[in-house]
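What you see is the complex with one protein chain gone and the rest in place.
Showing chain A:
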Amino acid sequence: MTVSPITVCVTGAAGQISYSLLSMLAAGSVFGPEQPVTLHLLEIPPALPALAGVVMELLDGAFPLLHSVTQTADPSVAFADADIAVLVGAFPRRAGMERKDLLEKNLPIFERQAHALNEHASKHVKVVVVGNPANTNAMVLAAFAPDIPRANISALTRLDHNRTMAQVAARLDVPVQSVAGVCIWGNHSSTQYPDITRATVDNVPVFDKLGGFEIVARDFIPTIQKRGAAVIKARGFSSALSAARAIANHLRSWVCGDEHIVSMAVPSDGSYGIKEGVFFSFPVRCMGDGVVEIVKGIEIDEFSKRYIDATAEELYAEREEALALLE
């Protein structure tokens, strides 16, 4: 029984995150051992020679599930018939750059990619935006790709979610799979809110064991928010491996479904008072085949409300700045 391959497009394909991600895609760990994969790899022209080397290594892996590989700097080729698009490539933050400058550099990139996706990708394409500022880049993408249902676009906050699970597990010395009830609210930036107020280990609430509101605010949340910087300090490079792992988790949950509640930045539908028009990370249930439901009806305490409001404000401000730049 042959399953037809799914076409996965990865941008920024010669970069560090992609280097870790592509082997996982080709080996079948993302969509399962029966699902062949066609890879379309997109890079900017200066990175094409390095991309050629990456493709050599993919071929040298002799992956049985890797149906074919295309390498290109042309988005219309890269996104042709794509079933999945992973937008890793973005203009990186340089020293001295303000958020406005970062937005200014990235808007044209995501606008262009939105047009190409709208034009060439499969009607059912699912797009995950990784390149920062992820939430606002996703918003721009959605604005310029009107034929893609907004529910088929998301931004990655799974890395922060995984980091939160790991920190809870480490502090309580339990296996990570026994942790549940955590989620990430808001923007994938320093205002993200890792919410452990409802965290459980083997279904037993552990928020008090973790130190309650004071310790969490003073210690736990800053640890998660600064984890990226901590990894850079230790490794000398940014966290490619864990980012790739989070992308793989995000794709698997989204496409294949997930029995656990996870975090994804999805278009806000007004839940929890978050205005529509932004991509906001919520706790979600993935029902499979791309169907994602925001978990409704969670009681938001005063403590959490402060953080959620702050990250929402930042997203509204980014939205205003983006709209202004697009004028």
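Here is the rule we use: contacts are C-beta pairs under 8 Å (C-beta built on N, C-alpha and C of every residue); 3 or more make two chains touch, one makes a residue touch a chain; residues count from 1.
We adopt the following convention: contacts and distances are computed from a predicted model.
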{"item": "Missing subunit (named according to UniProt) among the choices \"ClpP/crotonase\", \"Embigin\", \"glutathione transferase\" or \"malate dehydrogenase\"", "value": "\"malate dehydrogenase\""}
{"item": "Residue touching the undisplayed chain, where the options are A:Q113, A:N162, A:N187 or A:S253", "value": "A:N162"}
{"item": "Chain not shown: contacting residue from A:E34, A:E57, A:E276 or A:E320", "value": "A:E57"}
{"item": "Which residue of A:P45, A:G96, A:P175 or A:G297 touches the chain not shown here", "value": "A:P175"}
{"item": "Contact footprint on chain A, counting only the chain that is left out", "value": "19-20, 22-24, 27, 29, 49-50, 52-54, 56-67, 159, 162-163, 165-166, 169-170, 175-177, 227, 230-237, 239, 241-242, 244-246, 249"}
